[in-house]
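Showing subunit A:
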Amino acid sequence: MIDILTKNLPILVVLCPLITSLFVVLIPNIFFSWILTTLSTFLTFLFSILLYQEIQIQSHISYALGKWMPPIGIEYIIDKVAIIPIIIISGISFIATIFAYKMIPDEIEKKSISKVYSLWLLAIAGLLGLVTTGDAFNLFVFLEISSLASVALVAMGAQKDKQALVAAYNYLIIGAVGATLYVIGVGLLYGITGTLNMEDLTNRISDLNNNKALIAGFGFMIIGIMVKAALFPLHIWLPRAYAYAPSAVSVLLAATATKASLYILARILFSVFENSENLINNTLLYVILPLSIIAMFAGTIMAIYEKDIKRLLAHSSVAQIGYITLAFAIGTKASIAAGFIHMFNHAMIKGGLFIAITSLGFFIQKRVTINNLSGLGRAMPITFFCFVLCSLSLAGLPLTAGFISKLYLIKATISSDAIWIAILILISSALSVVYLWKMIEVMWMREGRKIVVKENPTIYISLIIITFFNVYFGLDASLVVNGSFEAAEKLIGDLK
Partner candidate 1 sequence: MELILDIFTSICFFIGSLSIIIGACGLIKLPDVFSRIHAAGMIDTGGTAFFILGMIFQTGWSLITVKLILIGVFIFFTSPVTSHVTANLARQKNILPVGKKIGKML
Partner candidate 2 sequence: MISELLINAFLVTIMLSIAIALIRTRTVIFTVILTSAYSLVAALMFITLDAVDVAFTEASVGAGISTILFLAAMAYLPKKEEESISSEFVPALSCIILGGILIWCSYDLPEIGQLTAPIHQHIAPEYIKGSKEDIGIPNIVTSVLASYRGYDTFGETIVVFTAGVAVLALLQKNPAKKNKSQPKQKIRENA
Partner candidate 3 sequence: MFLAGLIACAITGILILVRIVLGKTTFDRILAVNSLGTVIVIGISIHGFYSNRPEFLDIAIVYALINFIGTVAVLKLFSTGSLGGDK
Partner candidate 4 sequence: MKSFILFFILFSLWLLMSGHYNVLIISLGIISCAFCVYVAKRGKLIDDEGLPIFFMPRLLNYLIWLFKEILKSNLSTAKVIINGKVEPETFTVKTSQVTDVAKVTYANSITLTPGTVTTKIQKGVFEVHALNSDFGNDVRTNEMDKKVTWLEGKK
C-alpha cells in the first residue's frame, strides 16, 4: 500500500482534488461539502510534503502516465523546481479552504455552494496539473481546467456586485485568447519537431538554429503564458477579477493563480528552450526586462491612486509579478533563485493581505474602500495586527519574509552589475510603502465609527497561520532560500 502511494505520488497530488471535486458536487449539505473539500486539500498538502521529501532523495521524478514511455505517452516531471509551486499552491489552498468555511456561505447562495466547492477544487487541481505536467499540450488542457473553474468562481461574486460578471467575462475571453495563442505556439513547434514532450522538445530544437517557425512558436507560447501570468500590458483582466471575486476566491486566486503561470514561464524560458541561448537572451533583455520594470512602477502607481482596497491589492500584485519576472529577466543563478523566493513569499504575503481585507469586508458587509476602513483597526485588533505584519512584509522590512526576497533580489542585481535596476527596485519598494501606510493610517489613526466587533476564530485562524509563516520565513529563510537556489541551479545548470 505504502509502495503504491510513494510510487504514484506525482499523480496523486493532482488526482486528489480532481476526483474529490466529482464527488463534492453531489453533496447538498454545505458543511459536509466543506469538510470533504478541506480533507481533500489537506491530503493534497500532505502528498506534496511527501513529494518534497521524495525529491530530496531522488531530485528528479518522471512518472509515465498509462505506462507509455515519455515521448509516446504523457509524462509527469517533478524536480526541485516544480516542487516550489506545488508546495505554494497546495499549502495556500489548504489555508484558503479553512478560510472559506465562513466566507463562502456568506456570499454565495446556498443552492450552489457544493458546486462552488467543486469548482474550487477543480481550480486547485488545474493549477497543480499545470505545474507537474511535462507535456506541452497536456499543459493547455490543465490551463483550461483552472481558468474555466476560476472564471466561474469569480463570476460567483455577482451576488454581491454585478461587476464580477464583467470581470469574469474579460478573464474568460482574455484567458481563452492567451490559451489559444499558446496552442498556436505549441502547434508550430510540433510542426517542426514532431514531439510534444518538453524534454524531447528541448533535445530536438537544439539543432534548429534560427528557424523562423521556432522563433514564432516560442513567441506565441510566451505571449500565451504571459497573458495568464498577468505580465504588464496583458494584466488588464487581473485587477477586476481579483477585486470582484468572492472573498475566499480572491484569496485563492491572488495567492496561487499567477504563480503557476510564472513557473511555466520560467520553465519555458530556461528549460525547454535552454539550447537556443541567443533567442532567450534577446527575449529576456528586450522584452521581459523592460516590461517588468514598467509593471513594477505601473502597478505601484495604480495602487497608490486606487480607493477600492481589493483592487489596490490586485494592482500591487501586478507590481510584484513585475519583481518576479524582473528576477527571471536578469537571468543569473542568484536572480532566478531570488525570483523563486519572491514567488513563495509573495504567495504568503498576498494571501495574508487578502484574508485580512476580506475579513474586514465580512464584518462591515460592504465593499472595502479606503474610506470605510476608518477605525476598524481598533475594533479588530487581531486582524489588524496580522494585516500590519503582512504589509510590512510586502514593503520589505527586515525580519519579515518580504525582506528576504528583496534582499536576495538586490544582491543578485548588484552581483550582475546592474545597479540601476537595484535602485529602481528600491524606489518602487519605497513607493509601495505609500499605499500601505495610507491603509494603516486610516485604519488606526482616523477616528471612525466606534464599533465593537467580535472576531471569529474560524476566520482569523487562517490569517494567523499565514502571518506566522510570513514572520517565520523572515527569521529563518534557509529552507526557502536553499530550495530556490537548488531550483535555479537545476534550471540553468552550469551555463552561467
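Candidate selection criterion: all candidates are chains of the complex that A comes from, given by their letters.
Just so we're on the same page, a residue touches a chain if its C-beta (ideal position, glycine included) is under 8 Å from a C-beta of that chain, and two chains touch if they have at least 3 such contacts; residues count from 1.
Note that this is a predicted model, so its numbers are computed, not measured.
Q: All of 1, 2, 3 or 4 sit in the same complex as subunit A; which one actually touches it?
A: It is 2 that touches subunit A.
Q: Which residues of subunit A touch candidate 2 in their complex?
A: Against candidate 2, the touching part of subunit A is residues 18, 22, 25, 65-66, 68, 71-74, 106, 109, 111-112, 115-116, 118-119, 122, 125, 129, 135, 137-138, 141-142, 144-145, 148-149, 151-152, 155-156, 159, 184, 188, 190-195, 204, 211-217, 219, 362-365, 449-454, 456.
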